[in-house]
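Heads up, one of the protein chains got dropped from this complex, but the rest are sitting where they should.
And now, subunit A:
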Amino acid sequence: MQLEAKDVGFRYENGPWLFRGINVTIEPGEIVGLTGPSGCGKTSFCKVLAGYEKPVEGSIAIHGSSLLKNVYHPVQLVFQHPEKAVNPRWKMLKTLREGGPLDQELLESLGIERKWLTRWPNELSGGELQRFCVARALGSGTHFLIADEMTTMLDAITQAQIWHVVLEMAKKRGMGILVVSHEAKLVQRLCHRIIDFHHMNGRRS
């Protein structure tokens, strides 16, 4: 399975183009870094890849065919702010179940403690919540993970803990990952290759 963005362009309603003519291909098991200055449209591109937004022009294809509706989406997105990505009125167990049946081994490797499952989101720290968001995104149907500043708000130890689990899973399942981050050192550490979103963007031409 290969994730491919072909000539993708996007804008909100009739606003200015955020980006146009973006071509990105991610192979199974490949870890690709995406960098670029703030406000250049990286997050919107992630949302398009993961199906939260439809591309205004161009297309997203997995293994050559476009995506099906009403099934588990093979491209999963993890956001920067976990507190905004979970329902504040659901206990953590319910949030976790959004990603399919629980994988005890995965929960354990992410350091999610059993007693956290019965808590409300506001009773957990940002680092604890982000572990849940990662676990939720790593359901067995996930073939590609988009990590949009996934560990920016976390300390170095929590960051390393989460990435080790994700990298191992990528290896085991042949999952492709797109890493969006401002931290050059992290991107260099994780990725097989790095693409610059700003240079790729054909909006100005």
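Keep this in mind: a residue touches a chain if its C-beta (ideal position, glycine included) is under 8 Å from a C-beta of that chain, and two chains touch if they have at least 3 such contacts; residues count from 1.
Rule of thumb we're sticking to: contacts and distances are computed from a predicted model.
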Worksheet, complete the sentence: Of "Aldehyde dehydrogenase family protein", "Glycosyl transferase family 2", "Endospore germination permease" or "Nickel import system ATP-binding protein NikD", the UniProt protein name belonging to the chain not shown is "Nickel import system ATP-binding protein NikD"
Worksheet item: So which of A:His63, A:Arg97 or A:Arg189 would be touching the chain we can't see?
Response: A:Arg189
Worksheet item: Hey, which of A:Thr95, A:Thr142 or A:Thr158 is the one touching the hidden chain?
Response: A:Thr158
Practice prompt. May I ask which residue of A:Gly9, A:Gly99 or A:Gly127 touches the chain that does not appear here?
Written response: A:Gly127
Worksheet item: Please identify, in ascending order, the residues of subunit A that touch the omitted chain?
Response: 37-39, 111, 113, 125-128, 152-161, 163-164, 182-183, 185-186, 188-190
